[in-house]
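Selected chains only, in their assembly positions.
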Amino acid sequence: MFKATIFVTLKDSVLDPQGVAVKGSLHSLGFVQVQDVRIGKRLEVLLDSESREQAEEQVQAMCEKLLANPVIENFAYEVEEVA
Amino acid sequence: MQLKQLVKSLPHEPTPEKIRDQALYKELGLREEEYGHIVRHLGRLPNWTEVGIYSVMWSEHCSYKHSKALLRKFPTQGPRVLQGPGEGAGVIDIGDHLAVVFKIESHNHPSAIEPFQGAATGVGGIIRDVFSMGARPVALLNSLRFGELTSPRVRYLFEHVVAGIAHYGNCIGIPTVGGEVVFDPAYDGNPLVNAMCVGILEHDKLQKGIAKGVGNPVIYVGASTGRDGIHGATFASEELNEASEEKRPAVQVGDPFMEKLLLEACMEMVDQGLLLGIQDMGAAGLTCSSAEMAAKGEHGMELNLDLVPQREKGMTPYEIMLSESQERMLLVVEKGMEEKVKAICDKWGLQSAVIGHVTGDQRYRLYFQGELVADIPVKTLVDDAPCYAPEQKVPDYYRENETICPVEQVKDVDPQEALLQVVSSVNMASKRWVYQQYDHMIRTSTAVRPGSDAAVIVIRGTDKALAMSTDGNGRYVYLDPEQGGRIAVAEAARNVVCAGAEPLGLTDCLNFGNPEKPEVYWQFAQAIEGMSAACRELETPVVGGNVSLYNETKGQAIYPTPIVGMVGLIEKREHITTQAFKAPGDVILLLGETDAELGGSELQYLVTGKISGRPPRLDLEKERNVQQTVLRAIRSGWVRSAHDLAEGGLALALAESCIDGKLGAHVSLETDLAPVVHLFSESQSRILLTVSKENVDHVRTLAEENGVACTVLGEVTDHPELTIQVNGQVVIHQPIAKLTQRWEEAIPCAMSPSSI
Amino acid sequence: MRFAVTVFPGSNCDIDAIHAIKDVLGESVTAVWHKESDLSKYDAIILPGGFSYGDYLRTGALAAHSPVMEGVREAAEKGKLVIGICNGFQILLETGLLPGAMRKNDHLQFRCSIPTLRVENNETPFTLQYREGELIQIPIAHMEGNYYCDEVTLAELKRNKQIIFRYAGENPNGSIDDIAGICNRNRNVLGMMPHPERAVCDWMGSSDGMKLFTSMLQYWKENYGAA
């Protein structure tokens, strides 16, 4: 069994309205040192693949096909073997 | 600051000479002769910023260079029109010192690339157009076209476009009360996403997008400027191709929360009478809004770009001016009012900045880091944009269709089988899957929710209500653009009449292919002819609209698809009428005449897989008479339900009224046509009414006076069955439950093909 | 009876709540901006629906830290009536005035419709004019109404009869135990996903929401003397 941890983040040039709003709230809570907030996703996918290579291939394909929107998002992942 | 008067080029940008010598302007979509005009207007070579500004201002999207001449054919005046085309949205008087403000706009190209954000920002843009007139937005509608749901990409587009529209409208808190969705291979790869917004205005609050008063400050309000959507306007003026994905700059992301704040802040400024001019930064962003305000006000403008709030570091003047970041507004106020504006912005947590001032010399000057970076006679940007009247040619397919007889193609189909197919066609089926994702009840004014011919919104503080509908049938327009154009207007008007409203006027969105192709331009010109004729006959002026050209993929144009957004006034709430059958025993009447008209019909498409022949014909006088009859009957209190006959013909209209009313019907009719032809013909100018028994004669007499054919078809029953007899033979006999199930499940099933 | 309707940046059902109280119920109502923290003048507080702070991060999370929530907390402690509708319910959860949390609807779509609810407990200030088990139609409009709490909390909610409304037909969001609305132990704080303020006239599609407001009025008159 393999566990992939996938990070999907907005491309730098794309506006992150959610991050802007959270930054505002952090400021009003007194966290004035906060300069910037960007919010992305973290997905954990458990895979019953044969090998690490196969798992990585599949994760790459899933990200491209479904999990990330290539128009506005980037993705990255790590795969580890689990019991 | 000592401002230099020589227009500078920035070090890393191409020099004016290089722009000329290497024809770099072409990359921005300008033609050689257009570049020549620019040089003449300036009396020198333009720098990179200036070429960028001209290129967006003279793009199809902003300048209407291929459509301006034809749009003049639309009647735009009427006794109630307070503001016709030319501002953010049209304005029509509805009495009680109130007016209705509305406009439709396309976001086709952005939605093809990023459907969720593309559709969302389309909604955001049209809302800004309405509240920049000083009106409170009260309703949204939309008109959508996609390829067929058998394609995963189309399902993706459909799902995300609907979610994007829902996201924006729901969050900002404006009900999405109506619209239409059609699936046809013609839109594969080039979906259409047209959004309409309706607002209510107190007469004395009407705002304009103009700059006046030398020395008055120009104020920027709202979101910061980033590099998003640079050249969106140019992008929207080109065909889509594989390179589009690459060429596309950062996609614009909508922030409905920010727009809600902007809306409330602007409403407060309007209430306090602070504004001289206001215009949203939509297509071509800061450039278009500021240049248009200056040109309309017969003034000039000077902006200091260092003062423009920026989200990204190191933006150039070119980027700042051409950015299409969303949720921004440009204001001009009386000198001395800056603090009041700022106080309102601060309350709503919005940033605002004075970025320049109005000048008296009709020049458009931009400064950046102390240097003059653009100096343009402002009228040349707006009024001197090029204007083209391309060649027209009657397409071959139109001639070939002359000889095709659609009746022959379908006459052997069993009517019952046809009905089952039609109710479960995704084009005819219930659109609940779509509208249940839209908050259609917020603002608690929605008296008729999505699902009837037109949506109805009540106007608080009065007994009045507004009916609204968007309509357009690209198949008809393709087969005969002139007739199709008439039908688009007539059908939209008929829909609001069925709700009990008098049609007031319309906004239109003209979605066509590449106008530089003679066949496309012919379609365009013909459709406008037909629409204009219908507008004149039905007395529904065009008070605003939008043109979307170059809707093509891989060289193939979409069906020519003009969409009409019609608004009607209901004088008394008791006149509000819906299409659902109301009570057993009510008599079903058909107004209008049925001919064998199946070209472009849903039945033809289902049977043959394509459309051909000539579409239904529309007689404008008949149309007007039918509409007036129905409106008078409703106002006399005789009508229990009214439903216009459209795609799917009489059979589908009967089925829909049964399904909605959870009642049955027994119908019996005589005809010379084959039963299936009579039942599924899409002849125009027909309306189905139900009336209680004692009012049948009243309606018949009224119809006769108006020269409208009126046929008694049968009765509403409490048997949950639809039974249709033709010439004494039962040809359709179906349980309402079965029809309902097919009709409700068509789209959900198509959207989850694996779960069937 | 004096009602307050809190207004956060992004609230958008505030006008509907005000309309229901002022024009239909005929009582006094004031819109209170989120920066005010003194709500002592009011007898009842409505946290309206909408998308406070755009619903960013988590629904209701950013609004939960507004100054006005101090006033709401005080009012709740004093036994005044507090009702959170839709986003207002989400805010009450985020503030901890009600137990549990909200997740996205199980089908992941926004859902606007008029479901049927069952009144599970009519012995509260909000429901005393309904019959127990009465079926009523109240519109919903939300993306995150999938109520969650752990088993211990659920058992407690049941034991104390804090579940006030359940979806009687199809559950439109996947909420645990079909929960549509819950109250606190003292029965003076109610959170519900459906919008009673959208069901106060027949032409709106239902007027079943009206009894919720008239119940509040009756309770207040009985307990705090006629005004």
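Here are a few things to note about the model shown:
Think of it as A, B and C in the order they're written, each chain with its own count starting at 1.
The definition used in the following text is that contacts are C-beta pairs under 8 Å (C-beta built on N, C-alpha and C of every residue); 3 or more make two chains touch, one makes a residue touch a chain.
Since this is a predicted model, take the numbers as computed values, not measurements.
One representative per chain kind is placed here, while the whole complex contains A x2, B x1, C x1.
Just so it is clear, only the chains that are shown with their structure count from here on.
Note on interfaces A-B and B-C: more C-beta pairs are in contact across B-C. Chain C has its Cα centroid 36 Å from the Cα centroid of chain B. Shared interface positions of chain A, defined as residues touching 2 or more other chains, are 17, 21. For chain C, residues that reach two or more other chains under the stated contact definition are 53-54, 56.
Across the interface of their complex, chain C is touched by residues 17-18, 21-22, 25, 28-29, 39 of chain A. Looking at the complex, you find that chain B touches chain C at residues 163, 166-167, 170-173, 255-258, 260-261, 348-349, 435-444, 446-447, 449, 458, 460, 573, 576. Residues of chain C touching chain A in their complex: 53-54, 56-57, 62, 65.
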